[in-house]
Structures are given as C-alpha cells and as structure tokens.
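A single protein chain has been omitted; all remaining protein chains appear in their positions.
Which chain is which? They are A, B and C, in the order written, and residues in each are numbered from 1.
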Amino acid sequence: MKKNIYQAKGHLIDSGLFSKIVNTILDEGLDYSVEEMVIGKQPDEQSVVRFSITSNDEDSLDSILKKISPLGVYTLNNENAKFEKADKDKHAPQHFYSTTNHRTEVFVNNKWIEVKDQRMDAVIVKENETTLRCVKLRDIKKDDLILVEGESVRVYPPQIEANTGGFAFMSNDVSSERRGEIAVSKIATEINEIKKRNGKIVVVAGPVVIHTGGADYLASLIRNGYVDGFLGGNAIAVHDLESRFLNTSLGVDINTGKVTEHGHNHHMKAINIIYGQGSIKNAIDNDVLRDGVMYEIIKNNIPYCLAGSIRDDGPLPETVNDMIEAQTQYAQIIKGADMILMLSTMLHSIGTGNMTPSSTKTICVDINPAVVTKLSDRGTGQAIGVVSDVGLFLKTLSEKLNCE
Amino acid sequence: MKKNIYQAKGHLIDSGLFSKIVNTILDEGLDYSVEEMVIGKQPDEQSVVRFSITSNDEDSLDSILKKISPLGVYTLNNENAKFEKADKDKHAPQHFYSTTNHRTEVFVNNKWIEVKDQRMDAVIVKENETTLRCVKLRDIKKDDLILVEGESVRVYPPQIEANTGGFAFMSNDVSSERRGEIAVSKIATEINEIKKRNGKIVVVAGPVVIHTGGADYLASLIRNGYVDGFLGGNAIAVHDLESRFLNTSLGVDINTGKVTEHGHNHHMKAINIIYGQGSIKNAIDNDVLRDGVMYEIIKNNIPYCLAGSIRDDGPLPETVNDMIEAQTQYAQIIKGADMILMLSTMLHSIGTGNMTPSSTKTICVDINPAVVTKLSDRGTGQAIGVVSDVGLFLKTLSEKLNCE
Amino acid sequence: MKKNIYQAKGHLIDSGLFSKIVNTILDEGLDYSVEEMVIGKQPDEQSVVRFSITSNDEDSLDSILKKISPLGVYTLNNENAKFEKADKDKHAPQHFYSTTNHRTEVFVNNKWIEVKDQRMDAVIVKENETTLRCVKLRDIKKDDLILVEGESVRVYPPQIEANTGGFAFMSNDVSSERRGEIAVSKIATEINEIKKRNGKIVVVAGPVVIHTGGADYLASLIRNGYVDGFLGGNAIAVHDLESRFLNTSLGVDINTGKVTEHGHNHHMKAINIIYGQGSIKNAIDNDVLRDGVMYEIIKNNIPYCLAGSIRDDGPLPETVNDMIEAQTQYAQIIKGADMILMLSTMLHSIGTGNMTPSSTKTICVDINPAVVTKLSDRGTGQAIGVVSDVGLFLKTLSEKLNCE
Partner (left out) sequence: MKKNIYQAKGHLIDSGLFSKIVNTILDEGLDYSVEEMVIGKQPDEQSVVRFSITSNDEDSLDSILKKISPLGVYTLNNENAKFEKADKDKHAPQHFYSTTNHRTEVFVNNKWIEVKDQRMDAVIVKENETTLRCVKLRDIKKDDLILVEGESVRVYPPQIEANTGGFAFMSNDVSSERRGEIAVSKIATEINEIKKRNGKIVVVAGPVVIHTGGADYLASLIRNGYVDGFLGGNAIAVHDLESRFLNTSLGVDINTGKVTEHGHNHHMKAINIIYGQGSIKNAIDNDVLRDGVMYEIIKNNIPYCLAGSIRDDGPLPETVNDMIEAQTQYAQIIKGADMILMLSTMLHSIGTGNMTPSSTKTICVDINPAVVTKLSDRGTGQAIGVVSDVGLFLKTLSEKLNCE
C-alpha cells in the first residue's frame, strides 16, 4: 500500500475543480483522504486542499498525477524537474511531458519557473537555467533538454485563478433557443472594453460569412479598428473577391439570393483576375479591388494568414500552402490576443484553438451547435458558443459597435 | 399483356412532373410508350401527353394509376366514379380513395366535379349529385357514399397549374449558408402583396419565438394587421405570459440572458396568475396582462387555437386539450389562407400542413434545416425553408414591414 | 446589512454542487462567507458546509434561497412550514412553492417529512399532519393546504446522495463521435441488472423506430420481458400497423427502402382496417394483427399509453385524445420505474421527463444531439444521451440481450 500527498490551491470550490479532481481519482479506482482543507471563506479568497491518495496498484498511483495535474494539483516534494536530451531531431524522450493550454510552472533549481509560449500538445524545452519554452515535437532539435513526466509541474487552469466573470452566462451554452441579440450586446461591450485598453482582437472566419451576407459588416469592423489579426483559409478570400468582382458568392447572387446554375465558375473567374494581377495586394494597388473583407485587411495592414486546404480552388497567391508555415504564421498572429472571435469555420477554429492559451477569451459563432461541442472536445474548453446565423450576427454586432 | 392509356395536361415539362411520372412507371418495372405529345411551345402554354403502359403483371398495372394520379395523370375512359356505402360510422370501404392535398376533380354523371375542403389523407364523400367533400375517416357516418379507387379522379398538383414564381429561389433550399436578409425581404414583399389584396396570413409559432427574443416583433406584426390567424400550443402562450409577468422565458432573463437556477418555476407562477384570473382573456380585461403576443391576438380578435400536448404545464384555460377539437379549430382557422408562416415548431407545423391544401404558400423558419425536410417528407411539399435564428428573423421582418 | 445562515450536507464537493451554490450566490451579486466546513475525508463520507450570505439588498437575500434550495441548501431555523388555503379550485396562493423533480422534505410539526409523488412543477399539498403530496396546479381543490415559499424545505438533488456511478462516462456526453457499441453494451448490462432485481423499465418511443427498421428488435425486447411499460403517440402505432398490414412505413418499403409516390396513403389504409375491427385489441383477437410492437405490447399485457397530438391521423381507437387524461396515464405507467429508455421522440420524452423524479435513470437515444440538450434544458438533467441511428441501436441492443 503506497500513499502520496498532493495539494491544490486557488478557486477550487467555486470553480468545481476540486469536484473534478476527486471524481478523476475515484474513476481510476483509487481512494483519497483529505488531510487538510482551508476553504476560502469569502468569494475572493483562495482555498487550499492537501489530500493523500493510496493504492496497492502502484501503476495507477504513478499515473494519477498526469490526470489531475491539468486540474491544478501538484506534489509538495519540491524535487527539481528532470530533463532528458532529445536523441535526434523531432523526437522526444519516451516519457516526455506533453503540455496543456493552461499557464504552467516547472520546479527548476529550487524555484518555480513559468513556461513561455504556452500552448497545448507541446514539449517543454529548457533553454537555459531560467528559461523554459513550449516547443512542438517537430521543432525539437537533437540534444534539446526536454522535460519528462514527473512531480515538478504546476498547472493553472483558468478557473483556478479567477471566476469566469460576466460571460459565464453563456458558458457551455450552445442551445439555439437562447436570445441572440443579448449575446451580441455582451460581446460588443467586451470588445469595447478590450479596445479601450488597447487590447488585441483576432477574427477567424470561414466562407459562410460571405454567403450569409456578413461581408460588408465584417469589413466595417475591420475598417473601424476592431480587428487586429485575421485568420482564415483560401475560401473566404475567394468568395469575398467573387462577391466584389462578380456580385455573387458561390454563384449565389449577393443581392437577390438567386442561384445561378453553374454560376459556381464565378469563383474561378475571380481567381483568374487575381492571377492576372499577380496578387490580391496588386489588385488593390491597381485599383481593381476596391472594397470588401480582403480589401480592408490589406489596406489597414492587418496581419493575416490564409491557410491552404485540400479543398481549395486556385489557390490565391496570398494563400499559404505549406501547413507547417501556415501554423507558424497563425501562432504569430494570435500571440497576445485578448479575444478570438471564431466565425463559422470549424477547421480554422480548431486549428487556432490548438495554439491558443486557455486564458484567451474565445467566442465561437456558428449556426450548428455541434461545432462548439467539438471545439471543446478538442481542448479549447474556454470557448463560449453563440448559435446564430453568422450574417445576421455580424450585422447586429456592426450596428452595436456603431461601425460606419 | 395488358395495355392502358393515360393522359396528363398542364405544365408537365418545366415543372418536372413528366419526369417524375416516367420514373415512377420505370421504378415499378413497367414500360411506357408515348402515344402523343404536344409540348407547350411558349412558357405559358400547357403541354399534353398521352401515353400507354403495358405489362404482363396485371396487379402492377392496376396499381400504377394510384401512384401517378397525384402527379396529374388520368385516364381517358370517362367512366363515372364509383361510390360505396360506409357499413358503419368511421369505417370506409376497403378500397376507399385516400386524398392528396392537391386540388381534385372526380368524374360524376359525366362531368368533372371539384372536391370541396381539399386536404390530404381524407376520403371523398358524395353529399349529392353535385357536391363532393373531403371528410376525415373518423367523421364518416354509416351509409355515407365514399369514393373508391378507380379511374375517375383527376388531381392537379400545384406545379401543373403554374410556375412557382418568385419564391422558386428558395424551393428545397434549406441550406444554412444562404443569406437570411434576402429571404426576409422576399417574404416581406409577398406579405405586403397579400395584404394589399386583403389576403389571409396565418402564423404557426412555437415557444422558441419567445426564448429567442422574437415576442415583441411578432406582437408588432399582429398589432399592425399582418396576422389573420394564429396557431400554436400551450407552451408559446405560457412563455409569452411568463415574459410579461416575470420578465423571463423558461427562466432565462429576457433582457440579460441570465439563466436562473430553477427560475423554471416562473412559468408555473405565470400559469397560476392566469388560473387566478380564470383565463388569459380575463387577465387582459382586468388589466393584468398588457402586452405581448397573446395580448395582441386577443385584443385584436385574431382567431387562434392553442393545441394541447403531452408535455404541457398547466395547461392554460384557453388551451384546447382534446385533440379532435383542436384539429377542428385549426382547420377552421387556416381555411382560405394565402400564406402560412411556420415559426420554429415542428409539431404544430406538421399538424397544420396535414390539413392545408398544397396551393397555400407555406414558409417554414427554423434554425434546424432538418425541420423543413421532415415537413416535406410528411406531405407538405410546398413548404419553403428559411434556416435562421427565429428571433433575429422576426426582428428583421418587423423592420422591413415598418411595424410600430 | 442583513445576514442569513445556510447549510448543505451530502456529496457537496465531488458532485460539484457546492461549486454551483457559490456561483449562484455570486451571480446574484451577493457575498458569502463559509462559517464551517467539514469535508468528507474519504469518498464515502459526506461533507457539511455552513455559510452565511449578507446583503444590503433584502429582496435578493429573500429570493436567494429559492435559487439554491434545488442544490440542496436549507436553513437551520427549524421553523415549521407555512401552508395557505387555496381560495378556489385550480389556484394556488400567490407565493406557492413550486417543486423540483428531486426528493424533497418539508419541516412540519418539528419533523422533516418526505413528500410523496415527487415530480417537477407541482405544488405540495398537506393532506394531513404526516402526509404531503405533489399535486399539479390544475388538480388543486378549494381549501387544499398549499405549501408556500419559505425556509422549511429541504431538497435532495441526486448528486448529493451518491455518485452517478458507472454511467458517468456518458453524462452530458452527447457527442456523436463516441462509440455507439460501447454505449449499447453498458445499457444492456444495466438492463440485465434491473431485471435481475425485478426492476421496472419503461420505453418511450417515436415513429422513427419503425422507419429506421427497429420495430422487430423493439418487439423482441418486449416479447423477452425487458419492457414493463410503453409510452408513445398515435404515430408509432399507426406506422407499426402500416408495416404489418402493408409492409411499408410512411410509404417506404420496409425491406427495400423504396419510396412509393403517395404510398403515404398506406397509413390511412392501416387506420381504416383498425377502424373496421373497432380497435387494435380486436384486430389481435380476430387474428388480423399477428406481430409487431403493438401486438407484443397488447399480447403481453404491457401497460401502455398512446397520447394524441395535433398532427395525428386517425387517430387510432386506443389513442388517448384528451391530454389531461393522457398525462394521468403516463404518470401512472412510469410510477416506480428504474429506467426510462427514450427512443427518438422529443415530444413524448419531454412529456415523460416532466413527470419523472430525478432519481430515475433516463437514457435518451436520438440521431440528433440537440434532443438531449433540450430535454436537459427542460429540467430532465439526469438524462444520458446516446447519439445513434435508433434502428441500428435497437438491433445491437436486442443482440446483446440475446432476444429471440
């Protein structure tokens, strides 16, 4: 019978984290015993809980920390973390520590050091005695010092640090029966607050934005300074251009909604115009492209990345076809974002979520409630869902923000 | 080898009906041969096709007419229809003719007579030599003369009579990627045209209208004279009243979107207030209820029916709990409707569709594309789908119609 | 500044209930202070927490108990509950207490008395000094003693009493990406355990069961003794009969999947056959109906109720058209059920959930994940979702239970 002592500290009770911790322990067939518990008596006080886990099954006991560490649990052993050298490029030691998207500290040289560039599914490399950094498996270099699993990591899920605040009303709220107008108002308020403190807002958007008539409204948000970074794919740009050059989106007339039988080729005409110009940028410089989402992005020097995909037509010259490169650019653009607004694109939303720390406010607008569930299943648990027609959503948001 | 001759007349080609006819014949393993075909050379000209079907399998040949008759096919035999007496109440002869929702004529006394009260899934009763009427199975009286299957029926699917016109753009269009704003504009135009000619518009609505913030907008449509009949269930009335008395809908605050843990009991408080008043009508007369959907309906003397269901709370005094009675009232209210606007309620929409002739313009607004598909599967093939957030849809419609 | 003291006792921490309690308090803008907390040190020990809430806003303070009482919170005042007389039939006093679906005790004559016939959205009537009962608003009689809101109620949400156990894996799990086969196996195991202890299983089913080919499998479950009560509507019976008499379901051939153009009238033929026989029961007695879901239900004397609805055809003689009566029969049939299996019918599932205590294991199988969310939104929070094709689900379940 072996027994280990663990501790967690923070908003354990109101966040429900302690509940998740004990359920995880019980699900593994282990027993726990609370050794000491100091409950935050007022809402702003933190709680501390020290508990032991005992088991005959040493394997379970060894692996339980891996499962409860993402919930904010750590040991009190104060052992320094162990690092092992990568035996070759792109290959971590067998028992490498794989990161969460939560703020993380590692015990090195008898001190807790915060890890830089936090993101999920990375390894932690010790660059020097005081610098630890999240690195993707593929970016490991031979002889990099890689953190291995052990008892020297402390993870801070966002709930442990503070309450989720005014947006809590929408948490896990992906029902399509809730009032869309209210959600828009709250998001507008939040956006205004972020911009007041010079915060950063990144938009991730799919082509449905164009099909549903949201293009002019999204363009107005950009023109009015509400967008500091833009992530999408080839398709949203193609359909934005199609709508500017040929007044259709996927062959559907933007103004009348009339479907042109094989008006589908309109998007090819748009691509060919850009190919003739050499790039979207050239088309703007040559006064060929005069408005729309891509126009505003480029004209206002908004950092952006159009990531390629297997289903692309063209692709446009500005589209980044190498996925490694596209992921690098995406990661650069979201750096330091206060809010990410994901508009009707599961693919790019999951891609973005993968590289976003859990402390970033993330809002996901889609007519399909399943998209938010899936985003959350993939680790972006902080995403707040708004089930709505994205075109009408952008119209209302643009109005609430008084965009011109 | 037996051979029968059939004919169809009308917009056979542009409507695609002739295509459906020959495919139905081939699917049954039968052969056809076109005997004569006169094609409408201009768009407004009708076509006539005469064709024969031959088969060794007499059973298939006997039953094929049942399958192609709803597509507008009839024989040229000019035999008078056969009627059989009902042997008892509520029981049709074994081979009774079951109606479609399309305009229907029957050959009686060497003349084609149009059937009254057309609806689907009824029998046709000969009231006298010149009057035929659709009657539900359950309303059959002993000795009623019931039309039996045979060769003396002519059905006019709506496509055979005219093109579907300006709404065609949305036919079978249940994709959530289409632009909601355009759909609203077209519907507003159509509503204006109907009201200009003193036409009749019936609204069928579910409680999601209230939850999504559409109540004030729907109330404004009623107040401004755009609604001539209202069909719903107990729930939309309960939640409308809850929002008036307690400012919540299903316990969700109408203005802030905040969910009250077990604010669910608010709807019970609302019901109790009405129980105390005796009825919604009394609550209005006593100045207890002063606005909202139910207020406008009753204040403006709009004919309405709230049909009960197994999931009702209360139910409200105005709710009709006997389903036979509720169906009777529904049927009365839709009589002569030019447009039926179905708002986020599959149950009541299918119920209404069951008793509506196919010539009535039917629009179905729901955030879930599957609802329109299901409505169409259940026989209401004329329904045009708009996939949208119903709250934002009503807001936009109310604005386009300049409602105050 | 006013201050009240509250207590909760049970599985507060592992269940997450205490987290919900403090968040509810904070959402109301109130402050709390933990006075004393005894944490269950081992998994099977209960916790006790005593805390105070203070506020300048007496209204909020007065209403907070209503919001946290469903989470298991009560006062220590030991005041006897107050009851007020109903001033007339069907009308509760203004501040009547509206029930949850959780086990409830009321403090009467200095003792906690458990309420009988627990269900949500009822009032509590004091029948005599030792008997309290849930009664629907509409069943209130003049002079009934109705419990009013106050501090003398104690509610036991299921989480407070025990862990959710082996089914936890599926809780709130409505993702369609999880493995259906595993869910079926767990349900089969659970069903076997319930039947071993002579427990009661009720099935609620919609017509999709027939359309998707599940009829024979559901019939086999009934024949093999796994179903102790059956709830549905007119439609599942009609399509079951249609499939037996005419080999189609909604006009779709059961064996070939071929759609018969207007084979839709087949269900009317089925209804007419039953109308001719007088009832489904007669059709069985007369050897006209020889197998299927309705056959097995009636042959095996399974208590059942077919509730009418506004969209019914017929309806069948066995269908209960008065909704008050149908709700009464439903409530009778689910009494004492250990498991309710809800198969692809939102309407009847919500109807059933409304009258089911939260302690009843409830499983909801539907191809649409939104159905489970909606059921839970409507108060049936204990429902576990399985997203699956219900036909294939029943086939697999029937196999796992070795049904013949």
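We take it that a residue touches a chain if its C-beta (ideal position, glycine included) is under 8 Å from a C-beta of that chain, and two chains touch if they have at least 3 such contacts.
Only a predicted model underlies this, so the values are computations on that prediction, with no experimental measurement involved.
In the complete complex, the residue from A:Gly10, A:Gly213, A:Gly314 or A:Pro357 that touches the missing chain is A:Gly314. Contacts to the hidden chain, counted on chain A, fall at residues 20, 24, 27, 66-71, 90-92, 94, 96, 98, 100, 120-121, 137-138, 233, 250, 258, 260-265, 267-269, 271-272, 275-276, 307-315, 321-324, 326-327, 330, 347-348, 350-351, 354, 368, 370, 377-379.
Taking the whole complex into account, chain B touches the unshown chain at residues 13-16, 18-20, 22-23, 26-27, 31-34, 37, 39-43, 49, 163, 168, 174-177, 369-370, 373-374, 377.
Touching the omitted chain from chain C are residues 169-170, 173, 176-183, 186, 208, 211-213, 250, 252, 254-259, 367-368, 387-389, 391-393, 395-396.
Here is the rule we go by: only the chains that are shown with their structure count from here on.
Centrality annotation: C (chain centre taken as mean Cα position, compared with the mean over all protein Cα atoms).
Farthest from chain C, judged by the mean position of CA atoms in each chain, is A. Chain C is reached from chain B by a rotation of 180°, derived from superposing Cα atoms (nearest 5). Computed from the mean C-alpha positions, the centre of chain B lies at a distance of 32 Å from the centre of chain C. Averaged Cα coordinates give chain A a centre that lies 37 Å from the centre of chain C.
In chain A, the residues touching two or more other chains are 176-177.
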